[in-house]
Structures are given as structure tokens and as C-alpha cells.
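Pasting in a structure now, in C-alpha cells, and then I'll have a few things to ask.
With one protein chain removed, the remaining protein chains of the complex are shown where they sit.
Chain IDs A, B, C, D, E, F, G, H and I follow the sequence of writing; residue 1 opens each chain.
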Amino acid sequence: MSDKDDRLEAGREIVRAKEAHGVTWAELAKALDRSLVWTTSALLGQQPLDAEQAGTVGSLLDLDEETVEALTFPPVRGDAALDPTEPVTYRLQEALQVYGSSLHELIREEFGDGIMSAIDFTLDFERVEDPKGDRVKLTFNGKFLPYKVW
Amino acid sequence: MSDKDDRLEAGREIVRAKEAHGVTWAELAKALDRSLVWTTSALLGQQPLDAEQAGTVGSLLDLDEETVEALTFPPVRGDAALDPTEPVTYRLQEALQVYGSSLHELIREEFGDGIMSAIDFTLDFERVEDPKGDRVKLTFNGKFLPYKVW
Amino acid sequence: MSDKDDRLEAGREIVRAKEAHGVTWAELAKALDRSLVWTTSALLGQQPLDAEQAGTVGSLLDLDEETVEALTFPPVRGDAALDPTEPVTYRLQEALQVYGSSLHELIREEFGDGIMSAIDFTLDFERVEDPKGDRVKLTFNGKFLPYKVW
Amino acid sequence: MSDKDDRLEAGREIVRAKEAHGVTWAELAKALDRSLVWTTSALLGQQPLDAEQAGTVGSLLDLDEETVEALTFPPVRGDAALDPTEPVTYRLQEALQVYGSSLHELIREEFGDGIMSAIDFTLDFERVEDPKGDRVKLTFNGKFLPYKVW
Amino acid sequence: MSDKDDRLEAGREIVRAKEAHGVTWAELAKALDRSLVWTTSALLGQQPLDAEQAGTVGSLLDLDEETVEALTFPPVRGDAALDPTEPVTYRLQEALQVYGSSLHELIREEFGDGIMSAIDFTLDFERVEDPKGDRVKLTFNGKFLPYKVW
Amino acid sequence: MSDKDDRLEAGREIVRAKEAHGVTWAELAKALDRSLVWTTSALLGQQPLDAEQAGTVGSLLDLDEETVEALTFPPVRGDAALDPTEPVTYRLQEALQVYGSSLHELIREEFGDGIMSAIDFTLDFERVEDPKGDRVKLTFNGKFLPYKVW
Amino acid sequence: MSDKDDRLEAGREIVRAKEAHGVTWAELAKALDRSLVWTTSALLGQQPLDAEQAGTVGSLLDLDEETVEALTFPPVRGDAALDPTEPVTYRLQEALQVYGSSLHELIREEFGDGIMSAIDFTLDFERVEDPKGDRVKLTFNGKFLPYKVW
Amino acid sequence: MSDKDDRLEAGREIVRAKEAHGVTWAELAKALDRSLVWTTSALLGQQPLDAEQAGTVGSLLDLDEETVEALTFPPVRGDAALDPTEPVTYRLQEALQVYGSSLHELIREEFGDGIMSAIDFTLDFERVEDPKGDRVKLTFNGKFLPYKVW
Amino acid sequence: MSDKDDRLEAGREIVRAKEAHGVTWAELAKALDRSLVWTTSALLGQQPLDAEQAGTVGSLLDLDEETVEALTFPPVRGDAALDPTEPVTYRLQEALQVYGSSLHELIREEFGDGIMSAIDFTLDFERVEDPKGDRVKLTFNGKFLPYKVW
Partner (left out) sequence: MSDKDDRLEAGREIVRAKEAHGVTWAELAKALDRSLVWTTSALLGQQPLDAEQAGTVGSLLDLDEETVEALTFPPVRGDAALDPTEPVTYRLQEALQVYGSSLHELIREEFGDGIMSAIDFTLDFERVEDPKGDRVKLTFNGKFLPYKVW
């Protein structure tokens, strides 16, 4: 089994352990002193963790040594980490399908020729209470990068 | 040429006319009394417009009659409206690739078994000034819908 | 093996056990106090089950502990659960291919701009006796959701 | 342009003409003495129409001669008639993705080795009023066909 | 390993055993009192077999118990059972590619709007001696099913 | 427009003309002194026709000169000529999917290492009357070609 | 025809005009006071040009007005601009295939967790004389962007 | 497990061992007396190594015998070695997407009809210090090969 | 229409003209003083031709000016020039599928680590008479290029 598989498998172990121990993502984020989404994505395998961070999580969730080691393997950011046909994921992709060309135009008008970075980027997750049904609020925040002209 | 092509072509006409007339998306949104992102996506072809709304835009941008009529055709929300390999769009998709499984887990923990709607959904676009380089801020806000158990 | 594989494998174990014990899907539905289709899809892996529900099924079908635990893993709703080239499945997909654009138009005419939910959704299965050959009757029932305008 | 394109284009002409004349699919169905879904799919291009039927529709909607002739071309039942990424259509496909393996198992248990026909098949569309939001009800009804053993 | 893999693996075991024992498909067909093609496809995994039939084959070919049990698993009729790039298979597909549109037209002219069933269907295999080189003769025989009009 | 498009378009013209003139494929076959399936596939574009043959068909169906000329263009035998998702065609492909591995094994047992030719090949189409519903009978007849060993 | 097609077509016009007039890419670069590769990609459609720049090129190459206008349309940076099977392009892609994982590892070791920007990026093209056959030298130079941790 | 998997797995072992031992790619390159990029790609599996070279690396990194042997297996240069959706890799591919047609034109103008070799090819990696953020510099250097005319 | 389409269309014009004038590929090759295969591929669009060569062919085949000009456009060597499902082409691809891994091994044993060039490459076509049926003989001749080690 490759590092990549090990890293993703470690993420699944964490989901299981976290539910067994009744620990929340927010508590794990606090233990690592990082934001909620960064922490979740790091533990599911998409951000690098050093040995100390891996150890902290291992202690909190009683993970075996192999899983703790796997948490320090390089992050998996390719599409192996995602099933685009899973219904929650699909709706996010559909939103991009419907609004993507608009975002492209709005960035072009407001900032000029360039992109919104997916690297110098943060993502926040929030529950918004609403009497007609609570809502999920996601905030994408990325630096504008202008195309270099040379 | 199909309605679909006509609707997308009308969107391209609007981009051209709006740049020729020096009109912004925000001004168009104000004329239609709608939000910035809804208006942009409607004029690019992803939301329905009635004859009055189409007429308002047509007057503002001196569009020909054919383009105004095309604006009232059914919206195009399938993937024909988007080029996923275009660099701005790709980075948004990459963000989903990297954070999608985290969002799935966070929704499951916070709300239970269900999805974030892409229909009862709003999207806001904002420029955030930053001395290290201005940033693009996108807010996705969708109603949580629980899976029905029957 | 991932949770996803475990959950789908548990579904296959149930099919085998249910045939060995001569138990029907209707009897399993009754034991869980749920509808026939919901129960079948839950046991095959597409709905969440809590420990009590998993235990009930485990007792009825003499499942081993590992299978019972796997039944409580998150549901698998992506396309890994389905082989679109399998002949029964294919005919359902072909029906959508033939009638899908009609359903889109009929919803648009009757309800306006929006979709039929696949989340606030029920599906019933019924055998209709017919002297020329019995028939399968499937009833899809989903809430209409209007696109938000903002 | 091929017959196939002509037939699909005729369907788009009908949608436009029907909205211009304020005619409903139900009225068109009545004029042809057929069911609502069959009529809609026939006019959009998925069922054969003879010259008399095409003429009836042509008179009702003031279609030009070319469109009336195109209505008599062979039906288009391949996937050219459908955009699977369009949001209404996608949710129907997702329902199959989630429930398809269950329907396969339920047919196998109830009827034995065979399929539900997509040819000896009817589909009904109905609006169900509901105080929590009206619902779309679709009834698929297909003959069971047992695999021949020889 | 899934039932599907087990069933296909059982087919490969049968090919090996049958060659080791010098048994022909025709002899196996006779033992099951079925036709040559049905028997071959059943033993390779595409038709259901009951415990008695599986036992008969098991005795004839000295199969182990696990393989005999696997023969009673549900048939595998999706595309996992076939490699379309294998040269024998490819030529059959090429024949469909070349003659498929003709068969469609001939069925439409002779029978009207409908299909040739792949379920109420038989297939025979025959060697035809020919001084210029013997020939393979395949007879496809399927019931015509007219599209229902409602 | 390429020769390929011209040849396929000529095929569509012939279908239209033949229905307008009430001529059958069998009558066209007789006029060309060829078999029914060869003739149909030749006129739809999959076999070469010389100027004399094209002229014969042109006279019988009152085709314009351009269509007659297009009939003499090289045959189109690639997959552009076929829509695999069209329901009649799909069922033939499904039959190959279900029985293809069996045909491979039966050819291997009966003839040895080789293939059934799709070039030295004939295909016959026949209607078989049956009180339970008439049937379509297709006979594929291809020369066995052994792999060369050198 | 869309802006995208217009922009790419303008690029092809420029190639033709430049060969007819005996003008080199280097001369065009000099006229625009930009680098060789930026200029070539801008004129082929991958960078934005303002009206003045378009006019300069138009005068140099005697382009018609329509082509000059098309040069000011938004750049085309999606994959429509490239044929990956074209032999020159393919070899560049093969180099990435062979060395891509190495570049990933070397960036990770040298810079840490991040990427090489394709936006704050320059590319130079140079001919290197060599007695054993001249060589093409390409220099990719992109800013390292560290993943944000938050 | 195939040689291919063994070779790629050996590459992953080396990454792990090299980090555990605090050895750099540059040190490994020096030990093999090869360039940095060639060495990295050889150790990750894309260049052949003889037993002596494998032994040198094995000693330096305390690799087990199996891994050392696997290093001498044939190189893996197909796409199995690369995940094109991984963000570092993707940006290199995007650069080709944006600049590929320009490189093709520049080679054609400068050298005539031919390609830049990916075989008689070197690639160098360099860190360029920059007060606005350090940069990655990659130098591709390949022999021009003219198409043979015969 | 792009240059690419123009160049391929010119190739089709040549096929038509050459058959109308009874000229063979060998005669065209002689007129251009090139080999048979190079000439055929050049005239079909895969090699560059200068104005003089284009004029020679134009005179021989009475081509119109537009076609003659199109012959001087850049060659089309990407996959747009080939239909891999066309039966003649498919068999060549199948031969590669069956023998490709052997050729790879034989080159590796005989020459070492490298490739057979497709650029410094010739291809000859020959008819070999044979009493059991004439044969096609194709000779591929490419320079061996060793991978550079640096």
C-alpha cells in the first residue's frame, strides 16, 4: 500500500476514532491551534502534519502508532481524495458549474487579468441558524494573483 | 442554432456591450434590483429573465432585439456553460478537490445526514483589500436539507 | 479495505444471509419499521443505520460482528454502488434518457424554475398484477424546490 | 443538418410556440388524445408522430411547414436528447445512483431473473399538493420480462 | 472479494477444469439439459444456476465446494464480464458498428417502432464446414417488442 | 462538409425518399441484385457502390445528382455511423456484453486459436412469425481465421 | 462564432500574415516591447491585448479590422487552444510525465509545502547551437507559493 | 505485484528513508555522480539503475535488499508514475496548455519542421532568490530533430 | 474553418480528383520526386509542402487555387487526422496492442535504454504476391535514440 493510501486510510481511522470517542472536529482544531477547516482537511489527508501534531492527535484519539506515522506522510491533494458523484460534493460542483463563468467575469472586471489563488487561500465553515431551516455558510478567501507580463 | 447556444451567445454579447458602454455588473444588478452574482449569472445565461428584465438590460446596453429575446430563453445550467480547464475556474475546482471531503465530514457532524442545497442557495462576491495583495472573498450560503427517512 | 468497501461488502453479506435464511426485504423493513425501498437501500449501503438498527438486522440474519459494525459506517451514495451497464439498471437509465427532457419541461411548466429534490424524496416499489404479464411500478416522489433569487 | 437535429430543433420550436400561444402540454395531449408524458416526449422528439398528428400540432401552434414535416422524422431516443449535467436531470440520475441496486434486488426477489421493460413502459407525471411545499410524483410502470432459458 | 468476482473466478476455474478433464461445453450442456450457448454463458457467470445445477457441474469437473457455491451467486451481466479490446470480441463489436444502423432501419421497416429483445432472446453457435475455410455461424433470435403508446 | 458526412447524409436522404416513394429495402436489394442487409448497409453508407449502382438507386428514388454522387464516396465504417445509446442498437451491444465471453470460449474450443472474421462475413435478417409475438432473427456468418504462427 | 473561436482564428490569421509578410515573432515582440514567448502567446490568443497593441500588430501585418478587434477579446487559456496529440506538444507533455514527480519532490525538499506558480511565471525560448545538432532551450521561471496555514 | 509497482514502491521507500536519514537529493546525486534531476527521477523510478548504483543508494539509505533489487528493474515512464490532478503537477501542465501552441510555432519558425526531443533531453532545477519571494527555475534542453523526408 | 480543417479538406479533394483523373499515388510521388508513403501522407495533410510542390500537384489534378494554397498550410499530425475505429486502421492498432510490449523488450535487449524515433523515420508500403492471397508489407524504419544521462 502506498503512502497515499496510508494517508487516506489514516483519515478514515480518525473519523472512526473521533466518533467512538465523541470528539468533534472543533476540539481537534483547538488541540492543534488551527482553524476548523484546515484541521479537518489535514486529518483527512490534505495538509502536512509534523510528528508533534500527529502525536497530539494520536493521544487524543488513541490511534495506533502506524496511523500516527501515516499522518506525517505527504498530503494527498489530487482527485483520489474525492468522489465527485457523492451527493454533498456534487452540489458544490454544480454550484461551480452554474456560477463559475460569473465568478470568472467578476474577477476580470474587478481585479483585471489574473486568478484567485487556491494556495494562498482559506476556507471557513459556519452554521447559520434560520427559522426556515438552518443553512451552511462557506467562505472562500483567496489572494488575487495577476498574470505576469514580461 | 439552439436556444442554449442563443442564450450563451447573448451572454457574450452582453460582455462586449458592457465593456463598450463602460457599464459594470454592479450597475446592471442595480438596474434589475438583484444581487451582483445573481445578475451576472442571469445575464451570462444561468438564471431565467422575464421580458421586462430583458428589456431593461437591452435598453441599458443598446442590445439588438434578437439578443433581448434570447435573454428570455430557458437558463443554461449544464456544463456547456463552463470550461473547467480555464485557469480561474480550475482553481475553484481544485479547492473543492482539496477541501470537498472535509466539507462533507463537517456537514455530517454539524447537521447530520443531508446536503447543502445548490438551489436554495446564494453566492456573494467581494473584494477584500489587503496590503499584501487584495483578496477575492466568495460566500456560499445554502440551506441544509436532511435526507428523508420513510 | 475502506469503510466504503466494508459498507458495500456488508450489503452483499446481507443478500447472501437473507437468501440462506429465507427472509424477505419486506420482513426486514417491518423489523426496522421503515418502508421497503428505504430498508433495502439502507441494508445495501445507501442510508445510515444506527447501532440499534444494525443489531436488529444482525440478529435476524445471524450476521457476524464485523458486518454488523460495518452497517453503521457512513452510507455510500456515489456511483461506486451501481453498475450502469447491468441490464436492469440500464433500462431505468434508458427511461431517463428518453423521458428526461420531458420531465424537465413538465416541471418547468407546472412549478416554474426549480428542481425535484432527490433528498426530500421517497421511492416506492410495487408489483402490479396483469393478465398480459405482471408489471413493476415505481413511484418517485420528491419535493419541488424553487431556485432562490436574491 | 441531420433528421436527428431537425427533430430536436422541432421540439425547441414547439416549446417556444407553446409559450407564445399560452398552450399547455396538457392541452396538446388532449388534442392528440394521448397521455401527458407521451405527448410531451413525442413533441420533444422521442416518439414517432404520423402526418395527421404532426398536422394537428402544427395548426394548434401555427408551426411552419418545415417544422411540421420534421415532427414525422424518426424519434431520437439516444443520449443526444439529454444533458445529464442539467440540474433537474441530474437529480433523477442521482436517485437511480442511490436506489438502483435496491431496485435490482427487489425485482430479483419479487419476480425472479429478469428486467423491468423500458419499452412496454408508461410514465406519469403528477403534482401533489403539500402544505410543506408541493411535490413532483412520477410513476414508472414497466412490464416484467423474464430472461429466456433455452 | 465480491460475489461478482467470485462468480467470474468460478467461470475461469471451470475453463481450467474442463480442459484438464477433457470435457466439452456440449457435454456440460447435455448434463444440464440446456442449449450450448446458454450453458456456456451460465458457467462463465452470465445466467443464474440453482444448487442442483451447480452440483451437477461440480461433480462432472471435480470442482471444490467454494467454486460450486459461487456458481449459485447472482449472474454478472454488466461489462465487467467482457474485454471489448480482445480480438475475437472486437470483431463482433465491429460487425455491430458496421451493420447496426442497418438492423435498426430493417426492424423499423418490417416491424414498426420497437426493439429486438435481449431478454426474450436466444443465441446459437454452429460450425459450418466450408472447403475455403470453415465458418462460425451465430443466430440471434429475439422477440420484437413494440413501444407502448399511452 | 466531408465525404464522410456526405455519405451518411446520402443515407438519410435515401430513408426519406424510400418512405416517400413507398419502396422497401427488399425492392432496393432486388434492383441491385444483392442481399437485403448488404444493400441496406451500402445505401446507409457502409459498403462501396460504383456509379452504375448509385445511378440505379438514384432513378428508383428520384434522388438529386449530388446524393447520387455521394453514394460513390468511400464507405464509412467507423463509429461515426452508429449511436450506441439508441435503444435498438444498445440491446444488440448488451447481447454481446452478456454472451461475448461465451462466444470467445466456444470458438476457442471448436476451432482453436483464432477469430471469426468481420470481413469475410455475411449477415442475414429475417422475421420469424410466432403466436406469442413475432421475432427478429439475425444470422452472423464469418470465416474462422487461425492466428499465424511463424 | 464565439469570442473564443474569434480569438483563436485571429491567431491563425496572424501566422498566415506573418509568413506572407516575412515578419518574425521576434520582430513582433520588439514592436510590442514584450518578450518573445509572451508576444507569441498573446498573438496566438493566450494573453490580453489592448486596442493600441492590437492596432500596432494590425498595421505591421495588414490585418483586417475584424481580426484586429478580435485580438482585444479575452484570452483563451483553456485546453481548446492546444492539441495534446500534436507531436511537438506531446513530447513536452511526456517530459512532464517522466519528470513531474521528481519536480514535485524537489520543490517539496527545497521550498517546503507549496507550488510553483503558473501565473507569476515567465517562459523563455532559446536556440542553443551544438555541433551534434542544435538544441531547444526552454526556461520556466515561476514564483514559489507556500500553502497558507490558518 | 508487478515490477512496475515494485519500482514505484522503491521510490516511495527512498523518499521515506531519505527524510529519516536527513539525506538530500543533491547528496544522492553526488554519490551517483549524476545531475540532480536525473538522480531524483532515477530513484523515483524513471531511469534505469545498474546493480552498483542501486547498491550505492542502498548503503547510503539503509534500504532492505528487496528495495535495492527493485531499483534495478526497468524504469516506469508511462503515466502510472504521475497524478496530473496533484496541484504542483497541474500547474506545470497548465503552463503547457497556455504556452504549448506558442512553443510549437517558435520551434517551427526557428528550426523548421521537427520536434524538440524528450529523449536527448536534460532538465535542470534551480532555486532563484528573489526579495519578492524565491522562484523555481526549470531548464528544459532538448535536441531539435527534423522530420525525415524520403 | 481553420487551417487544420482546410488542410484535411484539401486531402479529401485530392482523393476525389485523383480518382476522377485516374492518377495513382505512385505517379504523384514520382511528380514530387518523393517516396510513395511520404507523398501520400503529405497530400493527405501530414507533411509540409512548399508552394512549388503544391503547384505541381495542383496542375496534375486540376485543383482549384484555394486547395493548392491549403496544401501549403502546416501539416496536421494530431489525432484529428485519423479515425481509430475505422477497420483498416483498427487492425494496425490491434497489431501494436498485441506486439507492442514485445517490441519494447526487443529494443531494450538489442539497443539498451531508448526509443525508436517516429521523426527520423521512414515507412514503406509494398504489395507481396502470394498464391494464397496477396499480402500487404509495411516496413517501419526508425533511428534508435538512447536516453540521455546527465
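To be clear about the criterion, contacts are C-beta pairs under 8 Å (C-beta built on N, C-alpha and C of every residue); 3 or more make two chains touch, one makes a residue touch a chain.
Note that this is a predicted model, so its numbers are computed, not measured.
Engineer: May I ask which residue of I:A51, I:L103 or I:V149 touches the chain that does not appear here?
Structural biologist: Considering all chains, including the one not shown, the answer is I:L103.
Engineer: I need the residue numbers on subunit I that touch the omitted chain, in ascending order.
Structural biologist: 11, 15, 24-25, 36-37, 40-41, 44, 46, 77-79, 81-82, 84, 86-89, 91-111, 115-118, 120-121, 123, 125, 127-128, 130, 132-145
Engineer: Which positions on subunit H touch the chain that was left off?
Structural biologist: Touching the missing chain: residues 2-3, 74, 77-80, 118-119.
Engineer: Residues of subunit E in contact with the chain that isn't shown?
Structural biologist: 8-9, 12, 15-16, 83-87
Here is the rule we use: only the chains that are shown with their structure count from here on.
Engineer: Quick check on the interfaces: A-G is repeated by which of F-I, C-D or H-I, going by over half of contact pairs matching?
Structural biologist: Checked against A-G: the matching pair is H-I.
Engineer: For subunit E and subunit F, what's the span in angstrom between their mean Cα positions?
Structural biologist: Distance between chain centres: 24 Å.
Engineer: Based only on mean CA positions, could you tell me how far subunit B sits from subunit C in angstrom?
Structural biologist: 33
Engineer: Note the residues in subunit A that touch 2 or more other chains, in rising order.
Structural biologist: Counting only residues that touch two or more other chains, subunit A contributes 15, 74, 77-79, 85-87, 94, 97-98, 108, 115, 117-119, 121, 145.
Engineer: Can you give me every chain pair that touches, using the contact definition above?
Structural biologist: A-B, A-C, A-D, A-G, A-H, B-C, B-D, B-G, B-H, C-D, C-E, C-F, D-E, D-F, E-F, E-I, F-I, G-H, G-I, H-I
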